[in-house]
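Note that one protein chain is taken out, while the other chains of the complex remain in position.
Let's turn to subunit A:
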Amino acid sequence: MATIRVQEAPFDQQAEHAALMAGRADVGGIAAFTGICRADDGLAALVLEHYPGMTERALAEIAAEAERRWSLTGCTVIHRFGRIGPGEPIVLVLTASAHRQAALESCAFLIDWLKTGAPFWKREEFPDGTGRWVDAKAEDDAAAERWRRA
């Protein structure tokens, strides 16, 4: 059963890592992806909006799909919303498995599908007070598509 959290507060990656190993001896590896706010074009902050209720459901469905495709001992997806400054983490994906291939592949799958399948929207804010909504990228669609099964 995956751990899914949508929260405004920062997360503790070490604590989440430890939680995937607590009380078990069958974990052979944990893959991690941390998405971080870049300071593109002098960005002051990203403001992330989401759709409460639908977001949790979408993330749980994506995690369940990862658990169907790979043999995982655990899986954690934490996505923040609200105002996030350059250098701050936005999203954490951890996948634990007996063997590295399942952990590494499922981690890549989760972040690729999450980017196109969970209802989050980023707005860039600049020091002069202006802002702009981030456009969806075609390469993100292509990254998600490579995991699609016929």
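One rule holds in what follows: a contact is a pair of C-beta atoms (placed from the backbone, for glycine too) under 8 Å apart; a residue touches a chain by one contact, two chains touch by 3 or more; residues count from 1.
FYI, contacts and distances are computed from a predicted model.
K.L.:
Just go with whichever of "Sulfate/thiosulfate import ATP-binding protein CysA", "DNA polymerase IV", "ABC transporter permease" or "Molybdopterin converting factor subunit 1" UniProt uses as the name of the absent chain.
P.N.:
The missing chain's protein name, per its UniProt entry, is "Molybdopterin converting factor subunit 1".
K.L.:
Pick from A:30, A:45, A:90 or A:103: which residue touches the chain that isn't shown?
P.N.:
A:90
K.L.:
Residues on subunit A that touch the omitted chain in the whole complex?
P.N.:
35, 48-51, 53-54, 57-58, 79, 90-91, 111, 114-123, 133-137, 140
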